[in-house]
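Read through the structure below, which is laid out as structure tokens, and then see the notes.
For this view, one protein chain was removed and the others were kept in their places.
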């Protein structure tokens, strides 16, 4: 019945099956603002599993596929076919899946990273740009937190002056409290150990990409040259776990990025600070409804989401100040904006990440890999 | 199409129209976990407005009502009629609306407070208990935060020993930065000034009820006797704005409750501390993913939602530790649990607030009013 | 040698012997700014102990007394006798000791509370006022934190408008992690169980007095009427442990004070919030270098000690912003100011607590005792 509502968008999913955490997240995000109707999906390469899971989501069995090529083909033929596909498979498959839907003029919401490596990224970028009929959104979801956008706006408005230093980090602990060994690595890390799935770098594709995206999103600057030192789990277990990166930005600013997926007891992770000629900003995912603004000459200002003098953040808020928002509220902002964008609802500016930022992040990761191998400063290009 | 899914529950809404903040919140909460299909509603007493707003939500025009009596009657007659009605009108109407649906065997999710005053509360309670076919949930949503439930569980398990002291407060600022005067009061406070709408006490019905509920929910204790001092805005503006309450609990514990809706610059508001014979707990809505546990003899433990050693909270979490949840995630927990409850999905214990807690809170508010008038300690009964 | 320096003040101590924590604190405070030379003391009623301890502090054996009357007499006769005596004995002895020194024209720094009960307080007050030659300071040391004084100044300057609400609490845990019983009470609580030593109320004299003083110090208001509920440890152990107080202030403001010395796992204790018609202030001893200012209509401002826009706090700071100060730095401010005051160094305004605030606090405690007994609102007079 809801599906009859004219402004709800028919969408489908590739990935995000029964054991997927991120699948759950995307589906909540899609429902959040009542803008999408889930109609189709590939939830497994096994037809039965895909149908069973689809049924649990209320899908028509005929639209539960086990193959994304088939899905793109069949959905494109239906009058009530999906307008958007959300891709939430591992990194290395993003490009080839997206391309099939682009060819069928189906818009894309893709989980990050943009692609598994730079070659895939360049191909995908070209493909997206080649089809003017489709739109593309990339779920670098942290950039959709209202106070992150408040920060971006403040930088744009010159509130901290010229950006001079940037410090960003995203650390996690994938270890489940164990030391990773040849014996337990596969059980604990699963596909994240396999470069044909996770792409060129586990730590950089999985979370480093978020950190870099956040940095360029807020600062409005891109890294021009970087120096990276990437560390694998061990000589035998060639899975990147740690990356330390020095960044020199376009405008002369200097920065550091640290990302690590085996920082034990270090779950708190995503934090960014931007220092400008007139003051600095700090945002921490753990306390996402606040943005710390330290003017160069003045008391610290703790801006709260949706509060007086944080007006920009209000556009991306659903609940009043004093009532915390979280990860899912932010994630849903991308789905919501993309719906508005597709509906040409207004000529307003949009703030969700797209293919340009996706390619930029892929270039950064590629430069990191080269720099770490050569032990040299490398241009991001 | 989704509506065809067997385990989705047809539900309707009374209240929560175009200008309602809480209506927006309830609808997101209902969508969150894909367990409800919105089918009907009274969104205004004006038929046109109700239909227009209903249409924007994708509703069948025939099921957009302007009168809850009509809605209860007609929905009860439909084969595909609603199973649940969510009531989100002002306090004084909760009882009479709920009763109509109870008579038609339609389950209730009601916004707080339970009722506008003690008389209404007692009637409503009796009505609910009189119909074994219906279930009732009350959206004292703060009790659905995972770490609040972790706290409740810890108290139950004796982690802090016997509860000895309790301190709870919920303060807000409704002033919009102005001094309330006879001139601007109506513009700023709207129906909250009118006792026939807001019920016996603006501050206690609107937010004090939350604070008291949270206290009894976590501590497992009820106030036996209380001493309250309630303050109106002014002699002319007879709208309760501030309440200071001393509480003596069943088990001998002592407590304090403070609630205020005109605490300027005091928007941070909901905080509870429970001190037991072995340690204390502290939870603050502003930092909802954490629970501070101070053992009597040992370092402070900062429990994080869904993290090791906060296992109970995991049951009520959707995203992994390190990724903050907020107000809407908690609110949705009540809708989710109520769906499970209606579906008899399991014999598991449920944690959403119900009519017993509703009546208890109404008794407390009533005792506060009497105590404040008489300037005496009063039994909560 | 240092003693020859003209502007160093000769001072003596009564109390603060080998096992005294507060003695240690006072002596560090006196040394902090190089303004005093310790010359004499009564460190025990046992002459040998007093001499031995005095020797460890570098004192002349002839000036290590075992009796304060003797000390007052002899020091008054010496040409190089003490100009100031610091009294750090238990509450009930403050009055009688101070009086002996006042009679000899020796200035007083007294530990809090002003006196053991209201009778002593009134006598002492009269005595102080009767001798124009002497000056008196009371170590309500929390009021000497730079950011507390910044808060006081902000209220004076009208930054938060008219004070409307006040919430102050000081809770501690004296239990050492045990349940207090008739058996262990004396071992754990020592003289704090004995009213002839601790005065009329253990919890109010020991820490409640600090909380109330802080409230009147910052707000510039005094409680006019109060309603208090004081709780003893048990029927047998008649030692006040918990006090809940409602306060109505001179200017119409309402407030609450909570103090408790057996709040298990509740060691974090001293916190004050003042809400005015234009905004609110919050200060917590645990984070003493900051003052939170929430303007009614504007982002929260986190003022740091000695930082831009916290200029008043600079007067009372020794180290630069970014470098935390603590309890001892604040305590020493009282000694430092008192030295300046005695030296008539300038006509500047002084901010240390004196006999007026001491008497006021004694009146408050007395009113609390009466109110709690009568279960009535009582005037503070």
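Going by the order they are written in, the chains are A, B and C; count residues from 1 in each one.
Definition applied: a contact is a pair of C-beta atoms (placed from the backbone, for glycine too) under 8 Å apart; a residue touches a chain by one contact, two chains touch by 3 or more.
Note that the structure is a prediction, hence the values are computed from the model and not measured.
Considering the complete complex, the chain that is not shown touches A, B, C. The chain not shown here touches chain A at positions 160-161, 164-165, 167, 169, 173, 175-177, 179, 227, 229, 231, 242, 244, 246, 254, 256, 258, 260, 262-268, 273, 275-280, 293-297, 375-377.
As for the chain not pictured, it touches chain B at residues 293, 297-304, 307-310.
Within the entire complex, the positions of chain C that touch the omitted partner chain are 1-5, 8, 21, 24-25, 27-28, 31-34, 37-39, 57-58, 60, 172, 177, 267-269, 285-289, 304, 307-308, 318-329.
As a convention for this text, only the chains that are shown with their structure count from here on.
Path length between chain A and chain C in the touching-chain graph (shortest route): 1. Two copies of one chain, chain A and chain B, touch each other, and the residues they use overlap strongly: the shared fraction of interface numbers exceeds half.
The distance from the centre of chain A to the centre of chain C, with each centre set as the mean of the Cα atoms, comes to 55 Å. Taking each chain's centre as the average of its CA atoms, chain B and chain C sit 43 Å apart. The set of chain A residues touching two or more other chains comprises 304, 307-308.
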